[in-house]
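All protein chains of the complex are present and in place, except for one that has been dropped.
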């Protein structure tokens, strides 16, 4: 179980290899990778700001909640902060369980929760300058599924 | 969109890199990796047999079904056949979409469907010899969620 | 007509595939099963418990009432057990 907030990029293959190395108890590993989306015109870059200290506390609380709800053998959250360009990786959630259902549901829960509860704020740069992005209601709806 | 049935192992990092290379339209990529589970005692190895020809047809049909139900920008299914040991990778499902909900739900749908509909049969070797594994009802239940 | 056997069905019949020419009265998968049962003890064993038998006609899952004809590829196997 691990939580990391970092400016550097992460390597999906390397993280997966470390996560599963030498293990024979995992029947399924679910991963979600969030990427910066953009058509190159409306959004040229974005910057993620966070609340250092609170972010780590929140991520650890979220992970503990997932472990309480599902049978997880391991979980990893890596979240980047700082300036990123379209196509860049932002966040990695990885969950491993004996059974695929637990790993998949916990992965979905973690990313929904991350998007709606963790103290990250997105600043988007485009042709007309930059602006702080407003929260979307659809994200709140996704988290409500889990009673959050 | 691609479907592969192969004896060789696959590299999760390489598949992810190829899947996302040069793209800025993907907001989320969901992956599921199925692994051979075993405690080293009851199951020492397993062999997956399949129905060549029908397998590929089924996988392509399943993938088309996922594309019809969710907004997917890309999908990949890699399924191994042959003899595998505990800890080995068996199957990779990867789905990419502008929005995380589509990628996650489609990934879960594909792996549920794969486990219950695709013509794969598992032969397990253990201390007491080998046997063909019987189908589990819980897998059928998982597929029924999707009306399958 | 080409018959394929997979997994435990292959183990019981002892063969992976065979070319057969059933009588003209065999018009469905169920008819074919009845006829194959009489082809030897391995076949009789393979088709003893139909609850655990599944079939495909020309690489599509098919019920036992599915029509079959000369040239078809018919496969028999247990319920799939995934990866």
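List of remarks:
Just so it is clear, A, B and C label the chains in written order, and each chain counts residues from 1 on its own.
Note that a contact is a pair of C-beta atoms (placed from the backbone, for glycine too) under 8 Å apart; a residue touches a chain by one contact, two chains touch by 3 or more.
The model shown is predicted, which means the values in this text are computed figures rather than measured ones.
Every shown chain that the unseen chain touches in the whole complex is listed here: A. Within the complete assembly, residues 34, 48-49, 51, 53-54, 57, 79-80, 90-91, 114-123, 132-136, 139 of chain A touch the chain that is not shown.
One rule holds for everything that comes next: only the chains that are shown with their structure count from here on.
Rounded to a whole number, the gap between the C-alpha centres of chain A and chain C is 49 angstrom.
For chain B, residues that reach two or more other chains under the stated contact definition are 34, 115.
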